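Some chains have been omitted; the remaining ones sit where they do in the full complex.
The first chain written gets the first letter, and so on, giving A, B and C; residue counts start at 1 in each chain.
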Amino acid sequence: MTVKPLLDRVLIKMEEAEETTKSGIILAGSAKEKPQIADVVEVGPGGLVDGKEVTMYVKKGDRVITSKYSGTEVKLDGVDYTLVRQSDILAVVE
Amino acid sequence: MTVKPLLDRVLIKMEEAEETTKSGIILAGSAKEKPQIADVVEVGPGGLVDGKEVTMYVKKGDRVITSKYSGTEVKLDGVDYTLVRQSDILAVVE
Amino acid sequence: MTVKPLLDRVLIKMEEAEETTKSGIILAGSAKEKPQIADVVEVGPGGLVDGKEVTMYVKKGDRVITSKYSGTEVKLDGVDYTLVRQSDILAVVE
């Protein structure tokens, strides 16, 4: 299944949150901090969004920091992805 | 009955949610996850929306991912459809 | 009594909701689903709305789908009408 994000949308996959605390305790699901670093899987073409031209700065393969709670989660072939606007991406991590 | 969406409206039909969980249990209505993939049934002509020119990128027959909770549900000839703005469509699935 | 909607306003009359469920039970008022199809009774001339030029796409006699809860209900000569903006009209039904 191929996903082609429209306009300024970006398909990202959150990296797995750390399973272990600093003191070495393994965390159950809900106690894990929501991961904030994601991998860019697909990037929309940009274009006129709300009457304003948007250029895409992120590219496939980038590791990015997104604002928590932004975007729409979507399950594709059993895997969880998130579709965000590029403006919800705060920084690229290298 | 033919529906002609105005401007940037798109008539979509949500795909049926999976009736079975991974473990093979058949789910009753309310336990099913809301489907997020929809088929595009009719596409408006685009044009000046709120003073801004909108070009239509999706076309009849596309399978699309929409943001949950967006749009207006409408029952036509006993079938449930949703009318969304094109901006509520996040990606095209191929 | 003649009503002349201003600018992009449209006077519509909701079609009567189905009185009978699929199983043939006749419904009392509050159990009926709110109808979503309406007949266009009068159309404003369009013009500059909030500084943006609006062209009217619907015309007297059209059957239209409106977003639920939009518009202002008004009783004229004992009959219930609704005044909506054209942007609250989602599609024309033919």
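By definition in this document, contacts are C-beta pairs under 8 Å (C-beta built on N, C-alpha and C of every residue); 3 or more make two chains touch, one makes a residue touch a chain.
Please read these numbers as outputs of a predicted model, since none were measured by experiment.
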item	value
Overall copies of the shared sequence [whole complex; 3 in view]	7
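Quick note on the criterion: only the chains that are shown with their structure count from here on.
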item	value
Where subunit A and subunit B are represented by their mean Cα positions, the distance between them in whole Å	23
Distance between the centres, which are taken as Cα means, of subunit C and subunit A, whole angstrom	41
Multi-partner residues of subunit B (each touching 2 or more other chains)	51
Contacting residues of subunit B [partner subunit C, same complex]	1-7, 9, 11, 42, 44, 48, 50-51, 72, 74-76, 78, 83
Touching residues on subunit C, where the partner in the complex is subunit B	22, 33, 36, 51-53, 55, 57-58, 65, 67-68, 86-87, 89-94
